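Heads up, one of the protein chains got dropped from this complex, but the rest are sitting where they should.
Going in written order, the chains are labelled A, B and C, and every chain counts its residues from 1.
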């Protein structure tokens, strides 16, 4: 409970440099002009390699930045704010944290400078949890197995995984089977990826199929489950930072619009009904920041190898239960407060709306995180 | 679906006469000055006997008005609007309809002119349902028995029933046991009633205990269950009419307040944030009217002896699922829009708030009615 | 009496016009001329001065015979907005010229009202209509020159005519300096460009008007009384949007209910309760629509229509959002982001994502929910207006 929710001077400096780069190199129009590409490779190389942000959480001795999740969070806030189409959350957070939890140094070294990208091959709506993977049916919060779509046979993987986010350009695939965690080269024979026409134009989905693909096992049993649990928990928390960034942009954009749009002879921001709605929105966004900052702080102080402790699980569930709906609501409100303009293709807010909607489903969604909380804080269902 | 949701000329005439009487004889201050009495006996006799409204739904050949639930609904709307402390819903609707379903003519004759009052002795939050009585545990919408608190032994009743609404002055008690329905004289030896200090100052609760009280059996088995189901369904629907009336008063009072209260040099009703809230409130109240009118219309066309058919059950569940929350929200909004004045004992709105809260629990509450709908319209839980 | 007369007129008409034999357009023209189009219209304008509430009887009789009627979705603005406006404000010549091809669908209509700077504040339109002057004498001639830009114009790319609101006197306060025209969409200087929405589709257009010449005969109402004419159009707009009768589980709630029934694997207790709440709300909105229609004895639209539109928009948005929550990853699969130009909105086809995105427009198009709340507060509840600074100022001097 002694988590400092403020930004440090270093945080603010990191934010300034990331924001300056994104402003220059990731204007939202690029998404619409690059629609045939699933993500922005040029932007990735600036962010990951030139700025060294891919390996922020990788230890220095493995070629990384030696920082951690707090710094990742600053980057994620800015990526959310810019709806930037780069697989940072998938590679620099979820895959990196999963590998950290496995102490899989060989691959961490490859990710550290951003020249290679990795992804954990699970459907985008997979919640963290001791048993991971598919959303459990009603009332069941932990199934007996994870990675049910793929099986291993003599170090070769066969099976399918639908709807993996930010996976189209990954070089390394971390593939869970029922009780093991494998690593696969994306170019290996037998891997096929089909791009999905995705609702979110800044975070595309990919369907995978594996046909006897040679694989290397990096963890098994409890270690594999623990690593996956950690990696997905980190993803849920850092997604909350991204959701906060997205919501904050929506608030700022709505405020700007209300100050500059005149109707009835005055700026519409002077109309009380709109003012009160924006006041409520400010409260929500500020709460989202506090909740996300708390979760990042708790997770940053925990040990990946030990898996998320109880408070880290509470903080992560809280972050997703709160921030997902806030991002969606802010994006919806931002569309509405822009009136006709917000309903067009030519204004960026639709990209925020689509991203917020995908994010609201990612890592399980608010509903499943509330259910997870019920178990963690002793509020059992009937 | 061909239900006419409008008021007929006769409806409007009945409303005018009830409203005029209540305006004259049931000012809200009477509730506070009569606090030691559970209901207003003088008002009851005007309403029931002088105006002949207690027996509205009793056939003319039994001394009643030969009208039906549509006319009861007009009275209930007005009673809600006036937060009148009379046991009309309990006696003239629930008990009367239960007796009608049993074709228990002897007692209907007693109720017809309002000189005697009856009550179905179940806790106020008992939902209608094939098995009636206590709210079922999670996932169970129909238990095997009703009236579990009282048992019959050689035509004598023994047991307890807590929290019965509008029962303090009833003359006839309709008491369900596990599979039978009995009638008891309230003055019989062995009946004891304890008044409950109730949140709702216009609808007091009473705890009952029975110690070998002589009773007359009016129905058994499926007939008893069907009659109770019908009576409580009618109660749920007519309560919705009352809730609509209550909500409409709250809206009207808020509008009046906003037109006459000046702050910042102008009527506060000219402030846009408040206008938009009242517009939303108007929509909700109008919806509550449509939903309640629909349910009254469906039920009025059904046959008590056959029990509620499927559409009557849907309409009743819909009415309670919708109108209960609307009444609470309108009362809460009415308090807020009156500012400090709404928070005082000296303004009537608190009586509406308390009544709306009790009504929100009565006959099961919105939550249980939504669950009932799930079964009725094929939207099963997970 | 009217009932019998209408029945026999329809029978008689069908006896003389076999829809199997005569072409569709010819049949509709003949039906119009027989007064069996809008029966409450005057004789000669598609009607018989018959009671409006008997229209369903006539339409039903033609339907039963398999005969064509005017397809409402082909010319929605013509039938819903242009026809009542022309009937009320048009000169005899205009009514005669415009109503028949409108009803038969031979001439499609669009609405040239909104502008980039005049959305909710529609009376602020800046499109100028200037009296054409004779080059030599400087005297007014019988025509107008129009310049300006309109936006959110559905069907402009198919329309023969447009309902045009334009400013004829910028020195007057904004409501007073407007006039109302029928715009010939084939006139030189009318340029229509597709306007793409967040769905990727371009249902709407931008319309650029550059030195468009319109004869004075195409004016509706007096010069300077354009706002009064526009109100007739607007009142009808909200009825068109909010007033359709729907059966239980009609519309998007039915799609959601089916998704729930078909996907037991995605159900959770929380989603179940949200679904039930929306199901209840959908019934409340539906029954309120029924109530409003039952009360609308005269057939005249009132402010209650605004309330129905308001709650319908919010419901549709909530329902489509819950569908996405329910479907999880499956709801994130879209069909196509390429530019399409649909003639009408099909909320029930396509993907859940499309439904969700398109529903965002329900609270913006045809009067934003904010404007509708103001109408309810002032016209149904009688709450006071706010202090306004723009009512008595010359339009040209308003801050913008």
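In this text, a contact is a pair of C-beta atoms (placed from the backbone, for glycine too) under 8 Å apart; a residue touches a chain by one contact, two chains touch by 3 or more.
Keep in mind that what you see is a predicted model, and the values were worked out from it rather than measured.
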Task: Omitted chain's touching partners, listed by label - done: A, B, C
Task: Absent-chain contact - pick from C:66, C:247 or C:387 - done: C:387
Open item on the list: Going by the contact rule already stated, which one of A:93, A:232 or A:321 would touch the omitted chain in the full complex?
Closed with: A:321
Task: Which residue of A:178, A:255 or A:341 touches the chain not shown here - done: A:255
Task: Residues in chain B touching the chain absent from view - done: 35, 123-125, 135, 137-139, 162-163, 196-201, 205, 262-266, 268, 273-274, 328, 332, 335-336, 339-340, 342-346, 349-350, 353-354, 357-358, 360-361, 365, 367-368, 370-371, 381
Task: Touch residues of chain C, complete complex, unshown partner - done: 269-270, 272-273, 276, 386-389
- [ ] Write the list of chain A residues that the hidden chain touches.
- [x] 1, 4-6, 255, 258-259, 266-267, 269-272, 275-276, 278-280, 282-283, 286-291, 293-294, 318, 321-322, 367, 370-371, 373-374, 377-382
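What we mean here is this: only the chains that are shown with their structure count from here on.
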Task: CA centroid of chain A to CA centroid of chain B, Å - done: 51
Task: Touching two or more other chains - residue numbers and ranges from chain B - done: 271-272, 274-276, 381-382
Task: Contacts with two or more other chains, residues of chain C listed in rising order - done: 267-269, 271, 370, 373
